[in-house]
Every structure is written in C-alpha cells, then in structure tokens.
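Sharing a structure with you now.
Apart from one protein chain that is not included, each protein chain of the complex appears where it belongs.
Naming follows writing order (A and B), and every chain is counted from residue 1.
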Amino acid sequence: RDLSYATYTPPTSSNNVLGMEPFIERVEERTNGDLTFTMYTGGQIFDARGTLSGIGDGLSETGFLVPQYFPQEMPIITMLTDLLMLNEHQVPAAGAFIETMLVDCGAPCMDEMERNGINILASHAASPYNILCRREIASMEDLEGLKFRSAGDAMSRAVQSWGGIPVNFSSGEIYEGLQRGQIDCAVAPKSWLLLYGLGDVVQFIYDLPIGAGVGMGTFTINHDTWEDLPRDQKEIILTELPLLLANVVIDGYGGEDVQAVAMAQDKDITLAEAPADLVALIDGLRTSEPADVAEKARTRGVENPEELIDAYIQNLAEWDEMTKDMREDTDAYAKLLWERVYSQLVEDL
Amino acid sequence: MSSLTIGMIGLGCLLLLIALRVHIGIALGLVSIGGLAVMRSPHAAGSALASQPFEFVAHWSLSAIPMFLLMGAIAYHSGMTADLYSAARRWLSRLPGGLAVATCFASAGFAAASGSSMATAAAMGRLAIPEMLKAKYEPGLAAGVVAASGTLGSLIPPSILMVLYGIFTQQPIGQLLIAGIGPGILTAVLFATMIITRVKLNPELAPSIQEHSTWSERFRELVKVWPIPVLIAAVVVSIYAGIATATEAAAIGAAAALVIAIIRKEMNISRLKLSLFETLESTGSIFFIAVGAVLFTRFLAFSGIPVYLADLIEITNLSPLVTLMLISLVYIFLGMFLDPLGLMLVTLPVFIPVFEAVGINMIWAGVITIKFIEIGLLTPPIGLNAYVVSGIVGDKVPLMTIFRGLIWFIAVEIVVLMLLFIFPGISLYLPSLMQ
C-alpha cells in the first residue's frame, strides 16, 4: 500500500531531509515494500491552515499537522501547545508533550483527534525563540517602543510586557521588514538566520530562551487509514517513530542552531546575554503563564484544564532531568522516547 | 489506471473544456475535482473544494491585487492617467511606440514597489492600457506590453516568489533578491528594443501623434502630469523608507490616489463608485481563475507528472547546459497550465536535486526559475497575467488578441533566457559584490 505524506515545509527542510525521508526508508525496508510513502513537500497539497481537513478528510493519508491553527477544533491539544513559554529547550519539550498527549491525557485527547479524523502519532518541538535585532539592546529601556515580529498570543504578550510592539508579519516578509526597518526585531529561533536569510539583516542575537513551539504533528495519519493498517505495519511505524523524532529534534533543530551560531560568528553578529531585568521579567511571565492558559482553555470548553497542565509541568521537569546528558545524543533520546511512550502504544495495539 | 494516465487525460479535458467556452475557472475546477475524486476519493475531492478556495483567498498578501487595481481605477477615472499620457505622447512623439516603451519602463519602476507580477500587471494595466488604446495602439501590443512587463514584478525586488525560492532551497535571500535586478533591467531594455523595432517596421502598430507640438505646449502639459509620478513615488518611498511592507504599500497607493484626486477636485461619489465596481469586476474575474488554478495544482501534484518529467531528465545524465535546456522545456510545458505559485510548488521539490546534481549555482538557478515562471504567466491556455489584463480591458480586447500580442514578448523572454544561460554574470555579478 502506498500512502501520501503531505507537508507545507520546504523540500530541503531538515524535518524532511533528516527526519521523514530516512523514516520512510526504514519503514519501507522493514515492511519489505508492502508499505510505501510518496512525499509531497512545500505545500503542493495544502498549506499550514489546510492540514487538519487535508489529513482528516483523506486528501492526503498522512502529513504534517500544525494544531496551533485549530484551537476550536482541538481545544485540549492546543491548550498544551499554548504552554510554549514553559519550554526552554526542544529536547525535553518534545518528550514531555508527546508523553502528556498520548499517555497522560489518554481518552480525551484521542477523542479529540478522532473527531477530526486524525491520529497525531508523533509531534516535535522546535528550537527556542530568541530575540534577533537590528540594533543593540543594552537595557530594558532600549526595548521600549521597538517593533517585534512575533507570532501567537503568548509571544505577543511577552513582547508587550517589556514595552515592545508586537507586529504580525508573514514569514516571507520578515527579511525585507528587518532590512528596511519596518520592524526592529524578530522573536524567532536562531536558525532563522539561515532559513529566512536573516543573517544578512540582523546585528544582535539575545540568547535567551523565551519559549519553544511544541506539538507540531510531524507524523499525523488519517484515522481510518490508521485503523485499516495491519497490526504488524502499525507496530513497525510506532517503533520507528522515536528515531524520527530524535532526528528532527536533535539533528534537525539542534543542528540548525549550531549552524546558526557558526554563521553569526562568521558574519560578526553579536551573540549577547540579555539584560538581567529582561531575564527576570520572562521568568516571571513563565510562572503566571499556566493560569492564563488554563483560563483560555476553559473558555474553549476544556473541563478541568489544570489537571493536564500540571501533568505537563510535571513531565517537563522529569524530561528536563532525564535528557540533561542527551541533548545531542540522538540514539539515547530515541531510546528514552521508546521506553516512556512508544513501547506502551505498541502494547496497546 | 495509473495516476500519470489520469493526469494526461486531465490535461486533455482541460483543453477541451476551455475550447468549448467553459469559464476558465470552472474548467480548472471541474478537471481538478474529477481527477482528485478518481485518484484519491470523492470525499477527499469534496473536502478540497470545501475549504481550499476560502483558505487561498483569505490571504493577506493577495490583498495587494485589489488594492493596486483600485489605485489604478481611481487614477483613471479622475483623469490623472489621461493627463500623463497626453504629455507622454507629446514628449515621446519621436520615439516609435513611445507609450508602450514608457509603459515598459514604468512597470520596471513599479516592480520596485510591488512583490508580485500579477499585482504589477494589475496596477500598470489600469493606468496604461486604456490610454494606449485611446492613442490607437494595436490592442495586442497595448495589452501585451503590460502583461509581459508586469512579470518584472517578481524579478526586481521586492519579490514574493524570490523569497519563497530562497526558503525552499535554503539560499541567501538577500543575494537572490539582488540577483534579479540585472536580468530585470535587461528584460525591460530588450522589450523596449523589440517594440521600437516592430513599430519602425510597421508604424500602424502605434501611430505617432500627427500635429507638431511646440516646446511651450510640451511644458504646459508637463505641469499637469505630477499626480502619477507622485503616486508611484509614494508607493515606492513608503517601502524603502521602512514605513510599509510591499503588501501594505498597495493600500497606501489606493489611498494616495484618492487623496490626490480629491485635492485636484476630480473625485465625486459616482466616480468613486465606478472605480470600486470596476476594481471588483477585475478582482472577481482574476480570482475566479486563481481559485481554479490552486485546485489544479493539487491535481497535477497527485498525478505525478512533474516527478515523471524530472526523472526523464535525470536518467539522461547530460551536461549542465543541456540539462538546463531540458528543464526549460518541462517548465514551459507545465507553465502552460499552472499558476506561478503552483508551478513553483510542484517543480522545485523535483528539480532542486537535479540542479544540485549537475552543480548549477543555486542563485543563478533561482533567477532562471523565476524567469520560467514568468513565461508561464504569459502562455496559453492558463496565463494569469494575460487574464489579469483581460480582466481589466474586458470585451474591448479579446483574449486571443492578448495572447497573440504576447507571442513577441515570449520570444524576447526566450532570448533573455538564452542570455542568462550563456552569461551567468548578468545574474551573479551584483550578488558577488555582497560577499
């Protein structure tokens, strides 16, 4: 059987090159070619906003899903993605998220996915957001009135809290926005120096993890397609997913951050510490964030949101501890993902 | 039946439906939905139709098209363009096809403010075509020059497509944007050369003004022309001064046109209504096709035709230049049917490895890819810039006349492509200064 995999990410993105392509090869090999995949990259089939109905209605059987766009359709899962300010590194964040969603949350999350005709079987986290600027920020006063390209309401509230102005620019406009001064800074991962060419227009990087995007459904499959797969093929997919995630999170995002730092040094971009009061301010935001997120989730109809949020915080602390020595160790991380999450999913098949 | 066969049948059906006078947008949609229903499932096809047109249209960056159309319509109905072109006729009376040449260079200037080819053609079309038709220019030439030089919008920075190419191929966006300037200017110059030559050989294409104008007449006309240059300057400056983005600049242009018209006491409610309805008429006819074109991209991607064509090239294992020639053929073929974004989305994933395999400089490849896409905007049956122009002129110029007028410009585009192939420096010299 041949399944389509559709993603809006570019064909050359590390998600695809380092993660999906090797994953597909492994699955094809282990199923002796009984299960194959055809990849459609770069939004040929749907863009980010089209991912939920695209996979849910079987326009593509599998693909990359961005839950952040669908808060009403998936209130519980997007509540967890809303907690991005708590995430200081992608490695523990990705593990804590997938464990919370697939193990702790259990039935409510499964129902939510089934209602939309999908199964999110693997979700990754991206590297943390930093502040990339055209000019120096020596103190908190320098932030006053600067325009920040940001995305999502957590980041925008953060920008407002330090006196900046959040501005909504599409990712394709950031380069020229910074070049011509329509914006002063971008709240973005360091890797955007390469991905969006910001290395040419940014002068200062403040190495302060403001939060990391989490819950991006790297491998999401149509619900019926998943139900119809024979048990052995399901097992093969589930046993290969930990390495897919480790490849994306460590080799992909981690590797890009390393490249970005090298590029910054190459281009004489200053990698600086953020002013101490800014660090304190963001730490403060972090403590008040869970209550805000819970409140918002309640308005979207999530019952007892605190319980799951607490589970996530607990998991995040555990994963932070467990992954201290494996931030660059793909195999160890994959093994941990298998032990904590995927081995249980295989048992439940 | 294999997907490839379904794809080929789909292309045939599309041509048939278009030939039978079905609305282009409906023909594209029918074939796509039918094809997706067969290749995927009827439910999946229905789902694509249910959500994708809305998600495509409800997009910020596309707002530049109606806003530039509105700017042009206001400028036209308040007499700004008439004043400019009557002055241009007096000043350029010695230059064969002067108005068309001027339009071509004005488009190049406008391209520095607009990030998209369709938006550039929309803006310039509304400003220039009616005036050229009034001056008895051959309709195919008048419409063709706008559709063709509108494509400079994606070559001269800012450029949405160039940024997208950079993100897709992980190439430095700054260098890519700069790389488009040389080829953009070259294209404008060669378009102008072609127009002058053609009009010299056949003056009936663009009759020059008969009466002899004195210098005092010329200068008297000049006093009245300020609105359009000021308007274009307002749009360009708002971007380069860091006030507005390329998308926002379109709305600023429309507002500036309205303000200038009010200052000149040339605006009233009925003119404003006329400008708005005309804008909506053009917007509607352009987007109805674009919605179909989006669905058609899904269909063509699933058919596997782009991958199949790329594989044919890869196995031949030829020299870079020959490979590039073959890639050109694929682009020109697919460009007949796809919109710019769709063409980029379905071709880049399959051609990036080919480019890399033969060791082509990826910035150079970017400029050439944009050129391919631009040619696709001009070729029938699905040539979106021709449709933009058609949406502006309506019944006054039949679509076939526009496509016929474009043949000359496509010929020049092919010459430009050859020059870009043979002299990579045209694209790569400016970026090399950045390093």
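Just a few scattered comments:
The rule is short, and it goes like this: contacts are C-beta pairs under 8 Å (C-beta built on N, C-alpha and C of every residue); 3 or more make two chains touch, one makes a residue touch a chain.
In this section, contacts and distances are computed from a predicted model.
When the listed names "NADH-quinone oxidoreductase subunit B", "Dihydroorotate dehydrogenase B (NAD(+)), electron transfer subunit", "Cbb3-type cytochrome c oxidase subunit II" or "TRAP transporter small permease protein" are checked against UniProt, the chain not shown comes out as "TRAP transporter small permease protein".
Looking at the complete complex, one finds that the omitted chain is in touch with A, B. Listed residues A:Met39, A:Val167, A:Met216 or A:Leu308: the one in touch with the omitted chain is A:Val167. From the options B:Ser114, B:Thr151, B:Thr187 or B:Thr279, the residue with contact to the chain not on display is B:Thr279.
Remark: the residues of chain B touching the chain excluded from display are 17-26, 29-30, 33, 46-47, 49-51, 53-54, 57-60, 62-63, 66-67, 70, 238, 243-244, 248, 251-252, 254-255, 258, 273, 276-277, 279-281, 283-285, 287-289, 381, 387, 390-391, 394-395, 399-400.
Of the residues in chain A, those that touch the hidden partner chain are 53, 68-69, 71-73, 144-145, 147, 150-153, 156-157, 160, 165-168, 170.
Keep in mind that, in the parts below, only the chains that are shown with their structure count from here on.
Averaged C-alpha coordinates put the centre of chain A at 36 Å from the centre of chain B. Against chain A, the residues of chain B that register as touching in their complex are 36, 40-41, 43-48, 50-52, 55, 60-61, 157-158, 160, 163-164, 166-174, 239-247, 297-298, 301-302, 345-346, 348-349, 352, 434. Those residues of chain A that touch chain B in the shared complex are 4, 10-12, 39-47, 49-50, 53-54, 56-59, 169-173, 175-177, 179-182, 194-197, 199-201.
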